[in-house]
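The other protein chains are all here in position, but one chain of the complex has been omitted.
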């Protein structure tokens, strides 16, 4: 039984840590990009369409990092192959 | 009984740590974006609509990081599959 | 009895740590936003309404991070499902 | 008896740590806001009323973080539900 | 007897740490505010009254953080409810 | 059986840590590049095509770091040769 | 006898740490204020009286942090209630 | 059998850590180079060919660091001489 | 005898650490003040008397932090009440 | 047999750590050099030949650091004299 | 005999650490002051006498921190009262 | 036999750590020097010979630090007097 | 015999650490002073004599910190009173 318990605990820890460290650090990167976009819009309002478009493409690529972290976190909680293996053992 | 206790403790720790580290670091990113928006509005008040709109879209994308953290924290407290598994074992 | 004690201790630790780390780091983000708003008001006093409005919306979104932390802290002290579970066990 | 002792010790530690880390970091955020307000007043003395008003609203929102920390600290010292529970057990 | 000793030790540690970390970090925030006030006075000597007034109000709010820390420290040394509880037990 | 359990735990830990540390730090690098691109577009809107093209090539090369991390993480969860070896041993 | 020894050791450690960390960090805050005052005097020698007066008031408030630390340190060495309690026990 | 298990675990840890730390820090260096290239293109669009060429050569040399890390990581997972040695021992 | 030894060791450690950490960090604060005074003298040589006077008063207040640390260190080496207590016990 | 196992494990750890820490930090130094070269080319396109030549010589000298690390890492994996010694002992 | 040995070891450690940490950090403060003096001399060569005089007074006060550390270090090696006490015990 | 094993392990660890930490930090110093040389060449292309010569002399002196580290690392792997001593003992 | 061994080990550790940490941090302070002197010479070549003289006096005072560290290190290796004491005991 102990295996199941340990795998469960480690999964909880890593699920929390992955999203808890990964998502907000990504948010800092996005915060920089957004804050500079503010300055750019103030400096050259006429270029707003191209600035916005580039910003959103850039944010999308940056956001992908946070999503990788969230995906790994969800995999660890709801689709963890190691947990499933030991669960099937315990249930077998 | 011990499994339940350990899973419970780890869940409390990670629920607190995930939101306690993740949310405020996101807030720093948002603080940067907002503070630059102040400067942009002061520099070019006429561009206020486009600056505000871009700021709010950016804040929304950044805020998503804090929400990921809050969601994982709530899952760990109120819908934790590992806790439920051991609870059903203990109750079975 | 030991489970109850451990869950209690961990809950106290995480309740304090979540709000003790999360709230002041949020305050730093707000401090940046407010400090830049000072500069913006000094630079363009005529834009005070739009600057103030944007600042307060931004502060509200940032403050939400501190409130997430405070909410999790209060849940851990006054509405902790793990504590309740073990309390009912001990009382049962 | 041991539970009571441990809960007491942890409560003292977290009460001190929460306010000892949370309050001064908030003070740094406030220090930034105040220091920028100095510069703003020097740059545009005519805008003193609006700068002061915005500063005090901002400081109030920032100060709320320090107060959250102080409140949690006081709860842990004087109205700790976990301590009360074990105290009633010991006295029962 | 051991409880008393442990509670005493922890109280000494937290009393020192709370004021030893909390007060000087607050002092850094105040140092920023004061240093910027110097610059503001040099830039606009005519605005000295409003700058001084705002500085002192800001310092007072910031100083409150150091005072929270000092208060918690004094409570832990001279009015510690946990220490009193175990003292009355030992004396009872 | 113990080998399987340990290899499983270590794999979970490293899968989470690799993507949880690697992806967001990459996001910071991308955030810098995007934020500077904002400034460049505001300064020279006419050069938008060459700026965008260079930005996207640069982001692609930077993103490769996050993808290396994600790939290693996925290998550790779903195609781990060490896990497979011990699994075949346990099943053999 | 052991209690006395432990309380003594902890008191020495915290007395040194409180003043050893608290006083110099305060000194950094004061150093900032003084250094900016230099610049202010060089920029506007005619405002020397008001700059000096504000500087000394600010330094006095900042210095209070160092004095809090020194006071707590002296209390722990020469007027420690916990030490006195155990001393009276040992002597009783 | 234990040797195999330990070598396996260490290999997983180092494979993840090498790419998880090495790749994103390289990404930060690339992010700087790309972000400055944005500024350079905005400042001197006519020099785009030479700027781009130098940038891509520089990125290639920088990227080599990430590739060293990825190569070492792949060697540790799929072509580890120490693992092979102990595997042949266990199989012999 | 052991108490004496432990108290002695702790006193040596804290005496060194208090002055070894406290004095040089104060020196950094003084270094800032002195370095800015250089700039102020270069910018406005005519204000040398008032700059020097303010600098020396400021340095004296800052130096007090280093002296607090040195005093506590000397107390711990040459006038340590805890050491004296245990010495009189051992000699009694 | 144990010596072989320990030497193997340590070799894996150091091989990964040496290249995993050494290569990317070198990449940061290269990133700075490349990013400044961008600015230099934008400022003085006519000096491109001498800038490029100096950049590539500088990058070569800097890259040597990463190569030292990679060489040591490869020595530890494929030509480790300590491993060879113990291997010959075990085989002898 | 053990006391003597432990006191000796601790004295060596603290003697080295006090001067090894304290002296170079002081050197950084002095480095700042000296480096700014360079700039001041370049900006206003005519004020060299007053700049030099103030610099040397400032350096003397800063150097006092390094000398405190060196003095404590020498006391711990050559005039350590705790060592002398235990030495006289061992020799008595 | 154990001595040999321990000396071997420590030698591997220090050989990797010395070059893995020492070489890349040197590379950062070189990166700064090279990056500034770029700016200098752009600002004053006519001074290229003297700038290049000074740069290469400076890089040579800086590179000596990396070479010290590499030399010590190679000594520890291939000409380690401690390893040789114990090897001759084991072989004697 | 054990005392001698321990004192020897501690002396080696502190001798290396004192000079290994103390000397290079001093070097950073000197690096700042030298680098600013470069700028001063470029800005005001006519003041070269007074700049050089002040630089060398300042470097001498700063270098004294490194020399303190080197002296303590040499004392610990070649004139260690604690080592001598235990050596005479062992030889007596």
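A, B, C, D, E, F, G, H, I, J, K, L and M are the chain letters, set down in written order, and residue numbers restart from 1 in every chain.
In this section, a contact is a pair of C-beta atoms (placed from the backbone, for glycine too) under 8 Å apart; a residue touches a chain by one contact, two chains touch by 3 or more.
Please read all numbers here as calculations on a predicted model, not as lab measurements.
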{"item": "Residues in chain L touching the chain absent from view", "value": "2-3, 6-7, 10-11, 14-15, 17-19, 21-26, 28-33, 35-37, 39-41, 43-44, 46-47, 50-51, 54-55, 57-59, 61-62, 64-66, 68-69, 72-73, 75-76, 80-82, 85-86"}
{"item": "In chain M, positions touching the absent partner", "value": "1, 4-5, 8-9, 11-13, 15-17, 19-21, 23-39, 41-43, 45, 48, 52, 55-56, 59, 63, 66, 69-70, 73, 77-78, 83, 87"}
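In the analysis below, only the chains that are shown with their structure count from here on.
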{"item": "Homomeric contact chain C-chain D: same or different residue positions, threshold half", "value": "different"}
{"item": "Whole-Å separation of chain centres (CA-atom averages), chain B against chain K", "value": "47"}
{"item": "Between chain G and chain E, distance of the C-alpha-averaged centres to the nearest whole Å", "value": "11"}
{"item": "Sequence positions of chain I contacting 2 or more other chains", "value": "11, 15, 17, 19, 21, 23-26, 28-33, 35-37, 39, 41, 43, 55, 59, 66, 69, 73"}
